[in-house]
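What you see is the complex with one protein chain gone and the rest in place.
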Amino acid sequence: MLQNYSQPLEFTNLTTWIDSTLGANLPSFWSIAIEMVLVAVALLAVYSLTAMILIYVERKITAFFQARIGPNRVGKYGIFQTVADVIKILLKEIIHVNKVDKFLFYAAPFFMIVASMLTFGAIPFAQGLHAVDFNIGVFYVTAVSSLGIIGVLLAGWSSNNKYSMIGAMRSGAQFVSYELSAGFALMTMVVLTGTMQLSEMIESQRFCWNIFNGHISAIVAFIIYLISGHAETNRGPFDLPEAESELTAGYHTEYSGLQFGFFYLAEYLNMFIIASIAATVFLGGWMPLQVRGWDAFNQIMWYLPSYMWFTIKVFLLIFFSLWVRWSFPRLRIDQLLNLEWKYLLPINLVNILVMVLLVLAGWTLNDIF
Amino acid sequence: MEKLTNLIEKKFPNALHVESPKLTFSIDYKELHAFISFLHSYSEHPYDYLVYLIGNDEGEILSVSYLLSCSTNPSLEIVVKTGTSDRENPLLYSITDLYETAHLNERETYAMFGIRFINNPDMRRFLLNDDWVGFPLRKDYNMDPAINPVSIISKDMVDTAPRIMETPEGLKEEIINIFEADDYIINIGPQHPSTHGVMHFRTALDGEIVKKIDVHSGYIHRGIEKLSENLTYPQILHFTDRLDYLSANINRHGLCMCVEKAADIEVPQRAQYIRTIMDELTRMSSHLLAWSAQTNDLGATTAFIYGMREREIILDIFDKTCGGRLIMNQNVIGGVMFDIYADFQKDVKAFIIYMRDKLKEYDRFFSHNVIALGRMVKIGILSKPDAISYAVTGPAGRASGWSCDVRKHQPYALYDKVEFTEVTRSEGDSYARYLNRLDEIEQSLHIIEQLIDNIPEGDYCAKTKAIIKLPVGEYYQNVEAGKGLFGVYIESRGEKTPWRLKLRSPSLSLVSVMPLICKNEKISDFIGIGGSMDYVIPDIDR
Amino acid sequence: MRTFPEYISDLFGGIKSLLTGLSVTWKELWTKKVTQQYPENRSTLVISDRFRAELVMPHDENNEHACTACGICQMNCPNGTIQVIPKMVETEDGKKKKLLDRYVYDLGMCTFCNLCVLTCPSDAIKFTNQFENATFTRGKLVQQLNKEGSQLRAKKPAAPKTQIQTPPKEA
Partner (left out) sequence: MAQQIIFYILAIVISVFSIMAVSSKRLIRSATYLLFVLLATAGLYILLGYYYLFAVQTAVYAGGIMILFIFAILLTQKPGDKIAPEPMRQRLLAIALSVIGLAFTAHIIMHNINRVYTLMDTQITTKHIGMTLMGTEKFQYLLPFELISVLLLACIVGGIMIARRR
């Protein structure tokens, strides 16, 4: 790794320091154990904080799109609104519904939260801030994120509510279809970079982000990934599983209190995860914008720490997702499936072929310049 | 007309020609069906449009009167009356096979008067529960609250319907099932975000597809017609704002006109101008809300708020004019309650410019959106014959190609003096209804433009007697409300209170057609179609 | 089946319509918001003069009102919101005279139809635009409109009664 740029604000400095201090003072077993606990705690904290920030950001931006001003009562500009909401949701009664399958009803929210936690752990937040870095990173992300849908299906079924059931069924059909497109779009980029490991992918984008590197094909894949990722997270215009105008709240209609909170949290986190994966795979993740040969420019870019780069990219993608969500009406189930099977999937398959040809023929930007 | 009367006298010698402002025939109930089907298929201008069906308790006999009209020329009207003196088990013949709109009206008449209709395929009570004791609109109804106590115990839905059918062996009473045994039924309503009120659709689904809809209503039935029988005419006025609260001013205009016509009160010109302008503003606010609600039903929450933002400006104008935003209380018998305020013209003109701009924005934002088109085009198609049979008026009826605008066909107030186009479309789908509303907003702006600068000076309210008594007779007045034809029927016996007051609500027709046009559509389209029909529940429940 | 060119034109036509929609919300993002910040904006809040929020009986500086306890408002009220309770008082010259004892108004029942004000022969009552009427108990909504110890104004105001009440500007 090139370390010739000065990086004063990086987290790596902190993590290396912790590692060396622990390693010097404790036997290796304990130092590893403590580090694991630290990582877990940090992940959990970041997880819940991200969700809270996202909820606030979404409510505020939504309001701006809708000629309103959004939360503004708790704290200046309402910044503590989500804190208050979290406290409220923690204090709320968990309503025990009659005639539900208790075990599954209570287990379902955990599926959601565990699936999004597992994926969350695989996100490279910044240089060196990367809890899980398998050599099959992209595949891992696709695999574990698919667990969440089981939570949705179980929640819908076990609630013993017809609205929930319809919501769950829609969700299942939607997820199974769009996972295909999302997977293919990521595979296109795997073809381009020749690796599935997220850290290597970022490294390979040092001087040219994938979206530029693979130009046409990469842009198409990027758009398809955004659409299908958006659909996977069940957010408008793909929010059929919880279409409030017909199904009231869909699969989580019967949930209250913290159980509902889990669904809520997972929904926002999934949005974040999709944006992070898109940023990592297509926009170079935490890698600052750099140009080969312009050392001074690159140094300036590196002064902004890598986690800030990551945050900015992710925020832009989330903003885009919100923008789309609050501009369009909801699709109908057959429109939704048509979009996937008639448009996205064929385009995607052709796109992979194009990408393979691009790579083989050496027409990517990296090859040309 | 002469010809028709002669023909009737020849064919139905028993039909009694009653002298009345309208051409009225009284006929024995046994001959009723034949008589009406004759009119229905009258070759020159078939009377294929049933405007109202009104039950009445005339003391000795229980009667029903029908106002038949011609869909191509709604100014042709015939009233047909029939009745029975059997108060214990009154039976009349149904005309549901001729006019689908009769179905729910007959069921309502059963609930209110206990008259059962032979051959009506589903003779449950409408608006009232099956276990309601007594028939409220009869004059001998016992109002003791102990007889019908308020119950907070939830009851199971009963999906069976009694009916009386005519068979060769005589009348046969039977009970039928509404749904099949293994239908997957969900309740859309009474508490549901998209029923636009306390409406209840029992919906049988096949996967996502709607198989059958059963309409239940009456959750907010307030008995306005019964209440009115004990109130003076000025007092009744305030109820009309609470029917279709989105066309509050227009409804009230209708009732005022009906009373004015009966009492022969001349309304000053200034009041007419104010009334017309306010009516059009009301129509716009109603259509704006309909647009918003429809977009919201289709999942576009942002569009909903845009529509409400524009509507707010109209409400502010209302607020300054008459001190009410939703419940306006503007029209009174003889004119209007408040004169316009000083800046009225300025505000309205500013709004016209603003609204024109916003209409263009709506067009860009939603009307051509590919998702929205997929959700509306060729969805919920209502054919013209069905629209007439179900008496679906207003923007929804005109979207099926039926020119039914009361403002054009039976002009009132200043509508014969202003120039405007009746917006009709022939597609009959959700999209046509959607576009119709936006175009009608444009027309309303145009109407207001022509009037706003010419409001004459003078009184804004005629002097009326302290106590208004209407001469004996029956009076009826149509107006074009936001949702369609709103009618007021008053039967006076010379008292200061009406003997029978009936409000013909447009929303009832809009809801009654839902089972037809939603069949075999997706459940999400059912919601979208509901939004495009734009019914208001208090208007149905009265 | 559609032809391939149609498929492509559908695709791009759809994308174009979506982008047009996005441009509308984008513009909205930067325009001024319409939300009103009640109660912070109390000082600048404009409630129209004619807004009917609460029935009041104006009293002048001598604690006198114009209500003659005739009961016409009570009679005209469609839903029994008003209750005029008169008292019989013997005047100096020995005649019995009906005077207002209590004027009870139930805000919770009122439909703000304005009939009472319209029909009042002595302009004794009017609606104000004081709209902050929320209370914690229903009992508080039942108000007595005539003030304690108030009296009937001796003479009717000289101005002829107009049919329509035009409320004066609130100070």
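Per-chain residue numbering starts at 1, and chain names A, B and C are given in the order in which the chains are listed.
One rule holds in what follows: contacts are C-beta pairs under 8 Å (C-beta built on N, C-alpha and C of every residue); 3 or more make two chains touch, one makes a residue touch a chain.
Quantities reported herein were computed from a predicted structural model and do not represent experimental measurements.
Among the displayed chains, contact with the absent chain in the complete complex occurs for A. Here one chain is not drawn; of A:Thr12, A:Thr142, A:Ser256 or A:Gln299, the residue touching it is A:Thr142.
The chain omitted from view is touched by exactly one of A:Ser116, A:Ser158, A:Ser245 or A:Asn351, namely A:Ser158. Check A:Ile18, A:Val57, A:Ala84 or A:Ala107 against the missing chain and you find that the one touching it is A:Ala107. Think of the hidden chain as still there; on chain A it touches residues 29, 99-101, 103-104, 107, 134-136, 139-140, 142-144, 146-147, 149-150, 153-154, 156-158, 160, 165, 168-169, 172, 175-176, 179, 196.
We take it that only the chains that are shown with their structure count from here on.
For the pair chain A and chain B, the distance between C-alpha centroids works out to 51 Å. Computed centre separation for the pair chain B/chain C is 29 angstrom, with centres defined by C-alpha atoms.
Residue numbers of chain C whose C-beta contacts span two or more other chains: 18, 21, 24-25, 28, 34.
With touch defined as above, residues shared between interfaces to two or more other chains in chain A number as follows: 65-68, 326-328.
By the touch criterion stated above, chain C contacts chain A in their complex at residues 11, 18, 21-22, 24-26, 28-29, 31, 33-35, 37. Chain A meets chain B in the complex at residues 65-68, 162-163, 166, 170, 236-237, 239-240, 243-246, 248, 326-335. Considering their complex, residues 231-232, 234-238, 302, 306, 309, 312, 316, 319-324, 327, 329, 332, 337-339, 341, 361, 364-366, 368-371, 373, 460-461, 463, 466 of chain B touch chain C.
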